[in-house]
Structures are given as C-alpha cells and as structure tokens.
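The complex is shown incomplete by one protein chain, all other protein chains being positioned as in the whole.
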Amino acid sequence: MNSILAFTFLTLYLCLPGKVCYASNLKVYATANSIRNAIAAAHKGDTLFIQSGVYKEHDIVVTTKITIIGIGYPVIDAENKYQGFIISADSVTIQGLQIQNTGRASTTDIAGIKIINARFVTIRNNKLTDNTYGVYLQNVSYCYVFNNIIQSRSTSEINNGNGVHAWKSDHLLVKGNTCTGQRDGIYFEFVTDSHIEDNNSYSNLRYGLHFMFSHDDTYTHNIFKDNGAGVAVMYSHGVIMKDNEFIHNWGDASYGLLLKEITDSKIEHNHFLKNTVGIHMEGTTRVDVKHCLFEDNGWALRVQASCSGSNFMENNFIGNSFDVATNGTLMLNFFNHNYWDKYDGYDLDKNNIGDVPYYPVSVYSVVTEKIPDAMILYHSFLTDIMDKVEKVLPTMIPDKLKDDNPMMKKLKL
Amino acid sequence: MRTIIKYVLLDLLKNKTIIVYTIILAALSVSVLSMGSNATKGLLSLLNITLLFVPIISILFSTIYFFNSIEFTELLLAQPIKRKTMLLASYTGVAFALGIAYIIGIGVPVCIFSYGPAALTLIISGLFLSLIFSALALLIFVLFKDKTKGIGAAIIIALFFTLLFDGLLLSFIYSFSDYPIEKPLLGMISLNPVDLGRILVLLQLDVAVMMGYSGALFKKFLGSATGSIYVFACMMFWIVIPLFLSVRKFRKKDL
Partner (left out) sequence: MISIEHLTKSYGKFKALDDISLNFERGQTISLLGPNGSGKTTLIKSILGLVIPEQGIIRINGTEIKTQFAYRSQIGYMPQIGRYPDNMTVGQVINMLKEIRKDCKQYDEELIHGLGIPGFLNKTMRSLSGGTRQKVSACLAFLFSPDIFILDEPTAGLDPVSSEFLKDKIAKERANGKLILITSHVLSDVEDITSHIVYLQDGHLMFYKTVEELRQQTGEEKLNKVIASIMQKEMPKTIYAQ
C-alpha cells in the first residue's frame, strides 16, 4: 500500500512539472560533450531535450534534480569502453534515450544507466542496447523503471550483466520492460517492498528473473520465456507471484521457477508451459501454489523432501511427463482439489470430485529421482507397466503424497 | 535370388495379416497424429506403438511364415539353388514386406502430418526393428524343428526385448547405483535393439532434455554424430549377426 501511494504521488509529480517548480527547458544538440555541458549548466528542476543524433559521451554524472528527455531516440554511445549515465540525485528522470555499447569490465559493474543512493528516479521509455548492465540500481528507494527495452547480443555469461539490476533497494516499480540477451533479465538482491509487473524477460543467458534476499516483493503479469535456466527465487519471504507466465524454459538444467528457501509466499494464477521443470522447490515453508496451470512440462513439480507446509490447490496439471517428483518418502505438503489429466478414477456421486485419491508421483519418477541413470529407460514399455502395477499395488510411492479430492474436469482459472 | 524375393513379396503383399497390420498401423497413426495439436506428443505415442507392436508382430509373423512355407522351401531347394541364397531370399522377402507395411502404416502418415528429423528417425528405427526381428525369426526357424516351439521362442524373444531386458537393466541400475555405471549402461543398451530405437528417436525430440537432465553422458554421446553412427552400427549388427548365424546353421539343417 505504501509503495502504491508513493508511486501515485510520483506520477502526479512528474505529470505536472511546470506547476510544482519553476524550471526552464533546454534543447541539446549533438556536439562534443553537449549533454555533459548542458547538465553542468542546468539548475534544479530543469528539463533537457536531447535532440536526435549520435552523442559519443560517457560517464555522464547527474547530481541535480533534472529531467532528461530524448527527442526521436538520440543515441548515447559509450564506445565499448565506458559507462552511460550515473545518477546520484533524487527525482531525476531519464526518458526516450538510446544508450548503447558500454564497456565490459570485471572489476566494476558497468551500466547503461546507474542510479546510486537516490530516490524517486524515473527511467522511462529508453532503449538500452548492448550494455553490460542495462539499468543498475544501487541503494535506492522509490524508483521507477518503466517501458525500457533492454537487450544485448553478448553470448558469454561471464562478460555480461543483468537487464535491470537492483541491489539493496526498496519500493521499486519495475514495469513493462523488455529484457533479452542479458545474463539475468531482472536481478534483485536485498530489495524489499517492490513490484515487478508486465515485464517480458526472454532469451536471457541465465535467469529471466533472479532474486535473492528480497522480501515482501510482488511479481505480476510478467512473461519469462526461453531463458537459459528459467527463474530463480531464493532466500526470501513474503513473495507474491501472480499471473506470470513461465514458458519454454527448456534445457538440461532449466526450471520454470526455482524456489529455494522461500517462506510464506503465494504463487497464484501463473502458467507454466513446456518447462523442463515447472516449479522446483527446495527448503520452502508455507508456499501456497493455487490456480496455476502446468502444461507440457517435463516435471510439473519437483518438491524436495525439505519442503513443508505448502498447499497445492486447484491447479490444472495437463500433459506433463511427470506430475510430481520428490526425493523423500515423507511428505509434509498438501495437494487438494487439483485437476490431473492422468487421473483415471471415477465419480459415482457426480459431485465433480473423484471418489478415489490421485497419487501424482509415479513409481518411475521415484526411481529416477533416486537414480538419475534410470532416465535411460524413459518412455520404455517397462516403465509404463511399472506405473500401472504400482497403481494396483502401491509399494514405492510416498503414500501421503496424494490428492484426496481430484477434480474430474479441468478447472477454470 | 531376385526371383525368389520377387515371388515371396508378391505372395506377402496379398497376405491378410500384412494387410491388416498395415491398416491397423495406419489407423493408429492417423488417429494419433490428427487428434493432438502437439507434434511431439503424436510422435511419442507412435514411438510407443512402434516399440510395442513392431517387434512382436515382426517376429511372430515371420516365424510363422517361415515354418508354414517349409514345404515350399523344400521344393525350391530341390532346384539347383544354394541353401544360403534360398534362406536370404525368403528373409529379404519377408523383411521387405514388413518394412513396406511399416512405411505405409506409420511412415506415410508421419511424413504428411509432422515431417521432420524426428519423424525420419522414427521411420528408420521402425524399419530397423522390422528387419531385426524378422532376422531373429529366421534364426528361430533355423534352430527349431518344431513350429510350436518356434512360435514359443518368438514370443519369449519379443517379450524379452520389449520388457524383460529393461527390467534386468533397471535392477542392474538399482544394484550398482553407487558406482559410475553410465558407460556400462551405454554398452548394455546396445544389447537391446528396442532400446536403441527408442533412444535414437527420443534424442531427436525435445524430451531428450529430460534424459540429459540426469544422465548427461547419454545425451552427449548418443546425441552426437558419433553416437548416431554407433547406434546405427549396433542396429546393423543386430540384423547381420542373426542372419550370419542362420546361414551357418541352415547349412547343416535337415529339412
């Protein structure tokens, strides 16, 4: 609530610059150091209109509250050596620029736009192309990263940075950005009370979204597609993930969503389509997975024995090779009212709930979880028979892991 | 040789079992492929159908055919024909007929509905399985005098390769899971043509990732060009060795 109020305020403030403060508008043309000089000359509250053209400028430091607006996407080219903008003042806005070709260094994190120790900064409608880091936020609050297109053509994970990188910040809104070809599309570390919305993060080398130690954040309506390793969410609590799509994160070591040491979080209305693993959960506590669709994944869920107190309710499981895999025999998580396309029970009382429980862990998945080499028998006649026999005479599968009320029909989500 | 192959084929292409087999395969593949929108799923179902039906039908049909035509074989062997020629010719005829049935039943629908490298691999694997299991049938025919025993042996062999072998393999994996068994496993897989065919096709589909997920070696080796050549070589061996043994044994067989 706090953050929403803050953003409303911020937006109002930005929409009516003339009425809040008395500032002048300056046009900047592409000559040597023209942006840098204009900024040096600008007063608090001024607006610089950068005209289209190519500006070979770099390490542009902004220390006063100004607004920089690009007209027709002027290009700021850092010539593969330097950084783009470095902002350390509150309430700065950067809009409509194309910032490209920052250098690549292993000692410092080089970014297209770097914001350090500031508040109320808005980065909007920019194109950030072939930079190590796109937008880099360090120790900031109430910042707004909106509608930027961040892409890189780098193929090496080591030399590459993240699309939106946030560290030790709070109350951020990252919305409507497109991140592709970076190391991680969006990276959060020690970021709290923030929103990530409507972003499209695809074909990044490592994770589409990577966050750690970031509590009470909300992720909604994002699309994470074709990322090298999917999405990783680790060591956090109070995470809310809603209406996101995790699509085709497909590879030897890929997850739709990797949850590690997550507590008290909610995962609702998400779609997991064609991922090697839909959700991989390790050491999670009280994570609720509700109203999600798991379709055509290798494993819809891998729930390690270290997870407890989670509820999986009213999800659809359709066309997954394995619905649930687990490495233990004890199960402290609960499945209820899900739809499983593999369920072949009956519903005599016609209440749309199957009369016999569904056991979503197949015996073959138990075996492969114990001995990965057994994957060599994938899709063999034997494994089909094993699963059929196990259904009649259960001996190996964890008997607590079952859905007592499996739905007969696909749920409307 | 060509004459015998020609006439065996002429006979078999009018054979009711072959025709029914073709029609069933075609019906299965058309229904599987036209039903789902997902090409991978269709191919996977057809793979399972292939792995289950092709070995058992090929070996049973061929065994029965060889035993039933024993009198005609005698008649032909009373002509100036080498035993080897006769045997290989009737094998070729039967294998061809089964191969044609497979191509019409599965190959054509697959090419129409979801043509691609995976589809081609499926067809090649199915053809190999047809050839391999009719070669095994030939060996059974040569080794057994009695038709009933021969059919029994054919059923056991088909069951062994489609089911028992994998069971043994699984128990091997289970008992030696503490050791690095990836390489021995690769070797053991080569001993079962059904597994070879299955893995060959799986590696062409994106579900191969799931095999790589746990056993990187399988995918790395079998997915490579060397791996494919290795698998093909193994399949070839599975045709050539039974044929070779049959010819050797047939030289001394009393008809």
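By written order: A and B. Residues from 1 in each chain.
The working rule: a residue touches a chain if its C-beta (ideal position, glycine included) is under 8 Å from a C-beta of that chain, and two chains touch if they have at least 3 such contacts.
What you see is a predicted model; the values in this text were computed from it and never measured.
Within the full complex, the chain left out of the display contacts the shown chains B.
Considering the whole complex, the residue from B:72, B:115 or B:244 that touches the absent chain is B:72. Touching residues on chain B toward the chain that is not drawn are 3-4, 7-8, 10-12, 14-15, 68-69, 71-72, 74-83, 251-255.
Basically, only the chains that are shown with their structure count from here on.
Once the centre of each chain is set as its mean CA position, chain A and chain B turn out to be 47 Å apart.
Those residues of chain A whose C-beta lies close enough to touch chain B in the complex are 250-254, 276, 296, 298, 319, 321, 367-368, 370-385. Those residues of chain B that touch chain A in the complex are listed here as 38, 41, 44, 47-48, 51-52, 162-163, 166-167, 169-170, 173-174, 177, 181-182, 185, 189, 194-195, 198-199, 202, 206-207, 209-216, 218-219.
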